[in-house]
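One protein chain omitted, others in place.
As written, the chain order gives the labels A, B and C, with residue 1 at the start of each chain.
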Amino acid sequence: MISFENDYTTGAHPNILKRLMETNLEALSGYGSDSYCESACQKIRTACSCPDADILFLTGGTQTNSIIISSLLKEYEGVLSAQTGHVNTHEAGAIESTGHKVLSLPHLEGKIQSDLLEQYLQQFYQDANHEHMVFPGMLYISHPTEYGTLYSKKELTDLYRICRYYQIPLFIDGARLGYGLMSHDTDVTLPDLAALCDVFYIGGTKVGALCGEAVVFPNHNMPEHFLTMVKRRGALLAKGRLLGIQFDTLFTDDLYFEISRHAIDMAQQLKDIFKTNKIPFYLESPTNQQFVILENSQIKELQKNIRFSFWEKIDEDHTVVRFVTSWSTTQEDLNVLAQILMQR
Amino acid sequence: MISFENDYTTGAHPNILKRLMETNLEALSGYGSDSYCESACQKIRTACSCPDADILFLTGGTQTNSIIISSLLKEYEGVLSAQTGHVNTHEAGAIESTGHKVLSLPHLEGKIQSDLLEQYLQQFYQDANHEHMVFPGMLYISHPTEYGTLYSKKELTDLYRICRYYQIPLFIDGARLGYGLMSHDTDVTLPDLAALCDVFYIGGTKVGALCGEAVVFPNHNMPEHFLTMVKRRGALLAKGRLLGIQFDTLFTDDLYFEISRHAIDMAQQLKDIFKTNKIPFYLESPTNQQFVILENSQIKELQKNIRFSFWEKIDEDHTVVRFVTSWSTTQEDLNVLAQILMQR
Amino acid sequence: MISFENDYTTGAHPNILKRLMETNLEALSGYGSDSYCESACQKIRTACSCPDADILFLTGGTQTNSIIISSLLKEYEGVLSAQTGHVNTHEAGAIESTGHKVLSLPHLEGKIQSDLLEQYLQQFYQDANHEHMVFPGMLYISHPTEYGTLYSKKELTDLYRICRYYQIPLFIDGARLGYGLMSHDTDVTLPDLAALCDVFYIGGTKVGALCGEAVVFPNHNMPEHFLTMVKRRGALLAKGRLLGIQFDTLFTDDLYFEISRHAIDMAQQLKDIFKTNKIPFYLESPTNQQFVILENSQIKELQKNIRFSFWEKIDEDHTVVRFVTSWSTTQEDLNVLAQILMQR
Partner (left out) sequence: MISFENDYTTGAHPNILKRLMETNLEALSGYGSDSYCESACQKIRTACSCPDADILFLTGGTQTNSIIISSLLKEYEGVLSAQTGHVNTHEAGAIESTGHKVLSLPHLEGKIQSDLLEQYLQQFYQDANHEHMVFPGMLYISHPTEYGTLYSKKELTDLYRICRYYQIPLFIDGARLGYGLMSHDTDVTLPDLAALCDVFYIGGTKVGALCGEAVVFPNHNMPEHFLTMVKRRGALLAKGRLLGIQFDTLFTDDLYFEISRHAIDMAQQLKDIFKTNKIPFYLESPTNQQFVILENSQIKELQKNIRFSFWEKIDEDHTVVRFVTSWSTTQEDLNVLAQILMQR
C-alpha cells in the first residue's frame, strides 16, 4: 500500500542509521553532554548563522512545545496561538498541564495576521480589568503551519516587531521546518528565521530522523537551568547520543535541506497530478502537505490502494483530505497515484 | 578509556540496530499503533505470564515514573517512596511538577521495610488531622534499587499485601529490571514480579536499548485514556516503531535476559577483583552496580585509565564510588581493571 | 457618589453583622465543622428540596469555580464554557493553573445553546484524532450569565439531558443566583436548578454576604475527600463560622430571596428609567445587571455623579456600560439617577 498519510510513516534516512551503527560501541557521556551533540550544535549554529546560539535536543514536537512555552512564560501569562495552532488543538492539553492558558487568535489559512495580533495586545492593556485576565506572554506560530502554509519574511518581520514592542518572545514551531525552507515559494532562509524570533526548533521527527527536535535559542538566550527543566518534564534522554548523532548527520553535507527539497519536489508533482485530474484544492499550500477536496465516493475508491488522512467534512458529499510527502516518498509512489486517478 | 561509569554509555545491542535497518522503509502507522509495538507487547505478555497485560512504551525513566504516578494518584494523594528513591532525589521534581508530593520513608540499603510502611499507613489514618495532610496514595519502589539491592519474593509479597489492605497501588520502577531478574541472588522471576504489583516497567535504556521503557499493567488495568495522558505529558513518539522494534528485538529469543545475565556475570568478576584487591564494599549489591570505598588517592590514580562515578564522601580521605557493568562490558575491560589494581 | 458599579460595593446585610456579633464569643470548632455551618447546610438542603445534598462553603467565585472544576475533571479532560464564561475570561487562568483547558463554545448573549453543545460533543467523538485532544469532561454555565441573562427551565433541561448522555457533569456557577431566581422572567426555582445539574453554588459575596459561596452537590455526590482538596487549594477557612453564620442568616426567613427580589425590583425601575430616557439597551437582561449603550459624552457627564462600569466599545462614539443593583440599592439612588438623566 502506497502511503501519503504523513511524514513519519517510515524510519530514518539511511545515513542516520549508518552513523548509529558506526558509533555504537563508543562509550559516551550521558544526557546530551557527548561529542556528537556538541558537533551537531556547532553545525546548526553555522547553518543558522548564529554563532552564539544555545541549542538542546528533545524527542518530539508536543514535548518541545510544552517545555519551551512553560519555561519562558511567567506564572500569570499565557501563550498566543492561532486557533488552529497545534498547541491549541492536538496536544491533549499539554500546555495547560503546565498551568498556562493558550490564548487563541483567529487565523487565515493557519497563519496569524499581524494587525489582529497588534489589536489583541493593544486592547488587552486598555482593558480596565486586564489584571483579572491571563497576560499574553508569548507568541507561538508554526512555520509551515498546520495547513502547510508559510509566513513571508515581511510577515515574520511584522510579527516580531510587534512582539518586541510588547516585550513578549516569539517562538516558531518548526516541526516541518525543512519543508518550509525548501519550498519554492518562500523568501525565508534559516538565518532569516533565526534572526526573526527568540526561539525556534528544527524538526527532525518529520524530516528524516527517528525522533528528535533541535531547540535553538539564537542569541545565547536559553533560560537558566533549562536542562533541569527538561529533566523535570521527563524529557532528558540518558543516551543523548541518539539525538546528537541524528542531527549531526542531518546537518552534514546539507542532508536536512536535501531531503526536504526532495519532499517539496514530490509535493510539486503531487499538486500537478491533482490539477491534471481537476481535483480542487482546499487551500494553496507551498509545502509537503497538500489539502484537496474529494467526493466521498472518490475517497472510498482511492483508499483501496492509497493511504491519506481525513481532515474535515465540507458537506454531506465532500471531504477535505490531506496528502503528505516526505524524504522517503518515491517517484514510483506518485506514478501509482497518477495512474489510479487517471483510471477513474 | 575503559568505562564503568554507568549502563548507558554505549549505544544499543547490535540486534536492535539490525532490526531498525531491516524495517526502515516499511510504512507504519504512528503513535505506537504499528505491528512491531503489538508484537513486542505480545512477547512481553508471554514473558510475564500475563496474557491480559496492558502495555505501552515510553522513552525514559523519569518520564515513565511521572506519567505512571500522576495518572494513578488522585488529586489529594502523594506517592510513598524510600528517601533514596529516584523519584525523590534525582528527577528534578518531576513528580511535584504534576502536583503530587513524594512522601519519603526511611530506607535500608535503598529498600523500604514492610513494617515501617505499615506503621506509616496506620498512623496516617489514626491522625486526627489527616484530612489536612497528603494522603498516601501509592507505593513506589525500585527493583533493583538505586543501591543495586533487591527485594526478595517474601519482601515483595509483604509490601503488596499491605498495599492491597490500604487499597493503594504498588508500582515497581524497573529501570534496571533485567539485572535484578538475572542476579545470582534473587528468587524473583518476571512472572512473580508481575503478580506482586499493580504496575511496573521493564527498563530498556539501561539494558541495551537506545531508549525505551515498557510499562506493564499486568491485569488489563491501564487507566482509561492513558494514551491521552501520555500525549499530554509530551511523551508520545510519532514514530512509535522506534520503541516497538527495540522491545520486539529484546524479547526475541530471550535477548533481554541474556544480555542482563552477561552484565551480572561481569559484575561478579568485578566483585572478585575488588575482593582480591581488598577493596571494601560500601554495601552488598547482587546486581550490576557495585559500590566500593576507595581512598581519594586511589581514585585519582584509577581515573587515569578508568571511568566510574562518585557516589558520596565517607570522610576526608575516603569516598564511595560506583562501578557499573552492562551488556557491552567486555572481559577485556575487566582484565584491564584487574591489572591496574594489581599493579598498585 | 451614587454607585451602580457592581453588587459588591457595600458590606453585608445588617442581619449578618448582627449574627456575627451575637455569636462572637462562642468557642466553635474550626474548618467548617461548627454548628452554624451545619445549620446553614440544613436550611439550604430544605430550600433546594435536596435532603441528601452535600454542601461546603468557600469564600469567592473564582476559588469555587477552580476547586469544583479541578476536583471533578479527570486529568485528560477540560471544561466546556461559553466563550464569555467567567472561567474563560476573568479568572486570570485559574482553571488552567490546575492543569485543565477551558474549551470555549460560541455563546448567545452569554448562554450556551444546546444544539451547539450537542454538535461539539458529537464531532469530538467522531474525530479520528480525538485521543490527541482534550476530552470535554464537564459543562460549565453561569446562571445568571455574565450578561445577566437566564436559561429557561426547558433550556437547562436540554443541556442536562445532553450532559447525561455524554456522561459529563453539569456545573452551574451561581455567583448571582439569587437575582436569577427572583427575576420576573424566569420559570426556574431553586429546587428546579438543583434537579437539573450535578453541582452548583449559591453566591453569597454578590448577594449580601461579606464573602462566601455555598457549594451544593444535590445528590450526596460530593467527591471523596473534597475537604482535603479545598485545603490543598488554600481555601479552607480556619474560622469556618464566618461562612456558616452568614449563610445561616441568609437562609433564615428567606432573607436570601427577599434581598434578591429587592435588587430585581430596583433593576426593573432602572430599566424603566432608561426606557423613559430613550437610552438603548445592549441586550435584554431580566436580572440585576443592565447593559445600555451610551454616547461617550453622556458617559463623561454621568460619571460626575454616578459610578457604573465600562463594558465594551461599540464604535468611536458609543460604549456599552453596565449598571448593577443589589440588596443595598435604594429608591433614593434611583431617584437621583432619574433626575440626572431627565435634566440632560
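Assume a contact is a pair of C-beta atoms (placed from the backbone, for glycine too) under 8 Å apart; a residue touches a chain by one contact, two chains touch by 3 or more.
In this text the structure is predicted, and so the values were computed from the model without any measurement.
Asker: Looking beyond the chains shown, say which of B:Tyr125, B:Tyr165 or B:Phe310 touches the absent one.
Answerer: Missing-chain contact among the listed residues: B:Phe310.
Asker: For a quick check of understanding: of C:Asp54, C:Glu75, C:Glu91 or C:Asp248, which residue touches the chain that isn't displayed?
Answerer: C:Glu91
Asker: For the full complex, which residue in C:Lys43, C:His143, C:Arg233 or C:Arg322 touches the chain that was left out?
Answerer: Residue touching the absent chain, from the options given: C:Arg233.
Asker: Which residue among A:Phe135, A:Tyr151 or A:Phe308 touches the omitted chain?
Answerer: Only one listed residue reaches the unshown chain, and that is A:Phe135.
Asker: Just one of A:His143, A:Arg176, A:Lys231 or A:Arg322 touches the chain that is missing; which is it?
Answerer: The one listed residue touching the chain not shown is A:Lys231.
Asker: May I ask you to list the residues on chain B that touch the chain which is not drawn?
Answerer: 76, 78, 89-93, 96-102, 128-129, 131-134, 310
Asker: Footprint of the hidden chain on chain A, which residues?
Answerer: 70-71, 74-76, 99, 131-133, 135, 224-225, 227-229, 231-232, 236
Asker: In the complete complex, the non-displayed chain touches which residues of chain C?
Answerer: 1, 3, 5-6, 8-12, 14, 17, 20-21, 23-30, 59-67, 91-94, 97, 205-206, 210-211, 228-229, 231-239, 241-242, 307, 328
In this text, only the chains that are shown with their structure count from here on.
Asker: Taking chains as nodes and touches as edges, what kind of graph is this: line, ring, star, complete or other?
Answerer: complete
Asker: Cα centroid separation between chain B and chain C, in whole Å?
Answerer: Spacing between the chain centres: roughly 50 Å.
Asker: I'd like the Å distance between the centres of chain A and chain B, where a centre is the mean of that chain's Cα atoms.
Answerer: Roughly 34 Å, centre to centre.
Asker: Give me the residues of chain C that touch two or more other chains.
Answerer: Only 76, 99, 131-133 qualify.
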